[in-house]
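Quick one: structure below, then a few questions.
Here the complex is missing a single protein chain, while all its other protein chains stay put.
For clarity, chains are labelled A and B in written order, and residue numbers in each chain start from 1.
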Amino acid sequence: MTKGLKKMGQARLPLRKSSLCLCLAGIGLLFLGLMFIHAHVRRQADGPALDRIAGTVKILELTDLALFTEARYTRHLSQTDLFAAFQDHPVALEHFPTGAVVRPPERWRRFNGKLD
Amino acid sequence: MASWIEKQRSIMDFTLSSLMRRKGKNIALFLVYTLVVFMLGSALFFTQALKREAALILKDAPEMVVQRLLGGRYDTIPVAYVEKISTIRGVVAAGPRLWGYYFDPSVGANYTLQVPRNNPPGRGQIIIGNGIARSRTVSQGDIMSLRGYDGLVRNYTVHGKLSAESELVSADLMLMAEADFRDLFQFPAALATDIVVTVRNHTELPTIAQKVADLLPDTRPIIREEMVRTYEAVFDWRGGVVLVLLTMALLAFVIFAWEKASGLSAEERREIGILKAIGWETSDIIAVKTYEGLFVSFFSFICGILAAYGHVFFSSACLFAPALKGWSVLYPAFRITPFIDPYQVAVLFFLTVAPYTVATIVPSWRAAIVDPDAVMRS
Partner (left out) sequence: MIKLLNVRKGFNLGKPNEFTAVNGITLTLEANRITVLKGPSGSGKTTLLSLIGGMARPTVGRITLRRAGKNGADAEIEVTSLPERFLAEIRCRTFGFIFQQLNLVKGISVLENVMLPAYPLGENNRVVRARAQALLDTFGLGDRPSAKVEWLSGGEAQRVAMARALMNDPPVIIADEPTAHLDSKLSVEFMEIISRLKDEGKTAIIASHDPLVFGAGMIDRVISLRDGMIEGDAP
């Protein structure tokens, strides 16, 4: 019985810093794992929706994402020509913010040299 | 083995006490480090996921689109070309497509007007994308007015809306009948925007594209692979805003590492001397420094990455929205599907944790191998 009490007394010793730290590290890794699991679950769940969107793309014969609706050459990236981007003059600097985010499509880079 | 573990844990205890001594400085360090990882992680997750999603969504885009060029500029294409293209072997079907841009001055938004080849709306009717519905607060039955290229205003009734979930591809779309389209834009009947081609054998696409270009030298065919690959260049780290972001993050990192590597203070040196004097080995001292670097970088990494994940996949990268939106008025509301690559997360981990840990160890090395005698003399 005294041994049990002694153990209780010992249990009330403050938590070691390294124990706390390792615990937190473990929890962190757990959350990291959960992150990957969540991503996987969401991917599965979003599968049908993505298929439906692909269906819309097929029916409407769309070629680009409607992400950058600022300018013609940012809206239809895959369809645009060189002119649209340089419409002001040939060495015009980019003035649409999203133009700074996207690079010219590969086709242009392949056949027209450096475009920067 | 048990004693080795116990020894490491004791050293960790000491390292943590050591870190707690300069609480303010270490917390600030942790926060900035987390912020850097957050930015890099967000950029990484966002671009990866968007590229993957684009590839999935656009997998059924038209196989080939033929455009006509006039003086290097994208121009309208004669409908007559359709017949010529249809004669090429391997082509199953070819048809003219009508689409264009309409700028709405009342809201400053660009709409993409399109005549769908399947099930177009009736005359006087339009089907609008959910982005337009949201920004103009219109719904079925409402009327929208567009000014034609002849200066006259035309009214169209909203017949339906495209789905909210497809906003990423359809937010700014406005579908109308062919007659309405040609009337609005004064588009000649003999011309179309481009020609959509379907082929029998998908692998022959490049060959057929070449044949089209040979047959009609003023045209430029674009095949599906090129359309999908366009989005792999989006947010490319080699250009623009992303490069600036990365450079800033890297600079912050270099500043950290420099601060750490620029040497120990006299106090730190003395402390190493004391530890050695009471019987700690060089390897124990190095272990302290390693743990110091590891703890800060590990926890910063975890917090930064989790925050980045939350930012990109729960709030659809709200902090990036201004950069992506630019000056556009219509921005699609969409939830990005998480496509995260463990390999890239691992690379980010090593790129952030390793240099910082090394930068923490290196300056202590010299002090750690010196005889503790110096302590007695101080």
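Methods note: a residue touches a chain if its C-beta (ideal position, glycine included) is under 8 Å from a C-beta of that chain, and two chains touch if they have at least 3 such contacts.
Treat the numbers as computed from the prediction; the structure is a model and nothing was measured.
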The one of B:Ser10, B:Ser145, B:Asn201 or B:Thr247 in touch with the missing chain is B:Ser10
Among B:Arg52, B:Lys211 or B:Lys276, contact with the omitted chain is made only by B:Lys276
Contacts from chain B to the absent chain lie at residues 2-7, 9-11, 13-14, 17-18, 20-21, 267, 270-271, 274-284, 369, 371-373, 375-378
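By definition in this document, only the chains that are shown with their structure count from here on.
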Rounded to the nearest Å, the gap between Cα centres of chain A and chain B is 5
Chain B residues touching chain A in their complex are 9-10, 12-13, 16-17, 20, 53-54, 56-62, 65, 67, 69, 72-74, 97, 101, 109-110, 112, 114, 116-118, 129, 131, 162-163, 165-173, 175, 194, 196, 222, 226-227, 229-236, 238-242, 295, 298-299, 302-303, 305-306, 309, 313, 323-332, 335, 337-340, 342
Given the complex, residues on chain A that touch chain B span 16-19, 21-22, 24-25, 28-29, 31-32, 35-36, 38-39, 42-43, 46, 49-50, 52-72, 74-84, 94, 96-107, 116
